[in-house]
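This report refers to the structure that appears directly beneath it.
Left out: one protein chain. Kept in place: all the others.
By written order: A and B. Residues from 1 in each chain.
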Amino acid sequence: MIVRRIMVRVGFLLLLAGFLVYAIFPFYYALVSSLQGGSELFSPTYLPSAPDIDNYVAVFREQPFGRSILNSFIVAVGTVGVTLMLAALAAYALGRIRFRGRQGVLLATLAISMFPQVAVLSGMFELIRTLGLYDALPGLMLSYLILTLPFSIWVLTAFMREVPGEIEEAALLDGASRWTILTRILLPLVAPALVTTGLLALIIAWNEFLFALTFTLSAETRTVPVAIALISGATQHELPWGIIMAASIIVTIPLAAIVLLFQGRIVSGLTSGAIKG
Amino acid sequence: MGSDRGQTLRASCQAATAWRFLAPALVALILAGGWPLIRTVWLSLTDAQLAGGVIAFVGLENYRWLLTDPDWWQAVLNTLVFATISVALETVLGVILALILDASFRGRSLVRAAIILPWAIPTVVSAKIWAWMLHDQFGIMNRVLLGIGAIDRPLAWTADPDLAMAAVIAVDVWKTTPFMALLALAALQLVPRHCYEAAWLDGVPPLRFFFKVTLPLIAPALAVAALFRFLDALRVFDLIYVLTSNSRSTATIAVYARQQMMEFRDLGYGSAAASLLFAIVTGATVLYLLVSYVRAREPRQ
Partner (left out) sequence: MASVALVGITKSFGRRPALSDINLEIRDGEFLVIVGPSGCGKSTLLRIIAGLEESDNGEVMIGGERVTDWPPARRGVAMVFQSYALYPHMTAFENMRFGLKQARIGRAESERRVRRAAEILRISHLLDRKPRELSGGERQRVAIGRAITREAGVFLLDEPLSNLDAGLRGHMRAELLELQRSLKVTTIHVTHDQVEAMTLADRIAVLRNGRIEQVGPPLSLYHRPANQFVGSFIGAPQMNFIPVDSRRRDGDRLTVALPGGADISLTLNGRQQPEQKGLVLGIRPEHLHGLAHGPAQLTGRVHLVEHLGNATVLHIRCPQIDADLRLQASGTAPWQAGDEIAIGISAADCTLFDSSGIAVAHGS
């Protein structure tokens, strides 16, 4: 009986360790590779023999990677800011006011979240070009709204609905205007949802690739995912893998920090959003 | 004596306010989603080119071409194969991982964070890291497999058309299993605890318990999650493009469409491909909604 217990326990731990290695090993290997200079890369190993940060320096030297990071940051923060503002306003209407067409709007939002990115690509391309936003960060931010706005509206609406109606009525009797009720009462009460939605939107905006690839042209406007994808070497088929791995690690570290700090929120956001969706 | 006001005055005043608050978000959604989609469909009916210039209406000509293009059908096949296999694998692995995470143990949140990391990084980064590991000459994957004798020579995982799809699916599984695991975990946590206790008291072997009790209970939520993940997978672009670029053996519909639009510069033709993808995804969604609607109406067995 005890033996059985121990075996189960060991089996459990082995399985757990297996998944952990599966998940983390690629990062570890990328880190190792990034610390290997030039010809060392040609002999794969698990531990760097003479670690040096040459690759990391090269990342910023060979292309305006710092600029790309800034671009990603601007686009991500801008997208999140705009998304939360628009979604909060919409969620107030959808979550607290009963009106004809409410169901329709919610369904339309759900439908829009099902659009394949590539299906709006040509239309969006045309629009961005017409607005003169091609190869410009605001154009990117506009296109990202289709990715972040629908689920933000859904999640915030769900949370807004849960605030008891009597609190709003008490505020009405206290003489508060609708705007005051939204900003001073409702938004503080759904603050956790705002944080969660913001985090998910941030990750989505930061990681986005297709629109960033298609709507930017110059190296100065690129965001990080595109910059990494386009890292090229001296010759056609020789990619500077050390540099690419270094860039990957650079990008991974802040994301890892965010995941570590906010994993509770992220998890709850994903599960509640997905289940309700 | 007052007139009959009823609900109408209040209601219309409320509605006006509601639409005022909704307006900004609706404008954004139309601008970023509704209008571009309509434009794409319209473009698919023209011979528009990427550089601009005069546009002529060609009706369903692009679609006719599309349906006779073997590359298109290959893309459709690739998309279906990719979506089906990767979602199936992710669901199974996800459930197993969820079962592990469901048990409470020390350091659980740290493990959870570690597991989420593959999901949180840009697809581009996962693609590049795995591309390096799967490198035919210097990749560690080949090294290990050669070392344990599973293969007798290094394989070109991303270049070889016979292996590329497997490589792509493998990376997607690595990246997306955490997401499915989280959803499965949420479903698991809705299973009432006393079921486990009762079974443990009755001495039910855990495997039988899983298949007879746990699985049926989480199956509905899991099915919905798998379906959404499937619809998501139909739209995949980033991974394929970065890992295998426009290779015919792995190109999905999205890759194909963009290639037509941006590289062959045929905006109209590419838009047709993109519109078809939209139709497929929407059709599948509507089908699901109809089925679940009909199911909900049926009396319980």
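Structure notes:
As a convention for this text, contacts are C-beta pairs under 8 Å (C-beta built on N, C-alpha and C of every residue); 3 or more make two chains touch, one makes a residue touch a chain.
As the structure is a computational prediction, the values presented were derived from the model and not from experiment.
Check A:32, A:110, A:158 or A:185 against the missing chain and you find that the one touching it is A:185.
The residue from A:171, A:195 or A:230 that touches the chain not shown here is A:171. Residue positions on subunit A in contact with the hidden chain: 164, 166-167, 169-176, 180, 185, 188-189, in rising order.
Here, only the chains that are shown with their structure count from here on.
Within the complex formed with subunit A, the residues of subunit B that make contact are 11, 14-15, 17-22, 24-26, 28-29, 31-40, 42-43, 48, 96-97, 100, 103, 109, 111-118, 120-130, 132-133, 135, 137-140, 143, 174, 178-179, 182-183, 185-186, 221, 224-225, 228, 231, 234-235, 237-238, 241-242, 253-254, 257-258, 261-262, 267, 270-271, 274-275, 277-278, 281-282, 285. Chain contact summary for the complex, subunit A toward subunit B: residues 12, 15-16, 19-20, 22-24, 26-27, 29-30, 33, 41-44, 82, 85-87, 89-90, 92-94, 97-102, 105, 108-109, 111-112, 114-127, 142-146, 149-150, 153, 178, 203, 206-207, 209-210, 213-214, 224-226, 228-229, 241, 244-245, 248, 251-252, 255-256, 258-260, 263-264, 266-267, 270-271, 274-275, 277.
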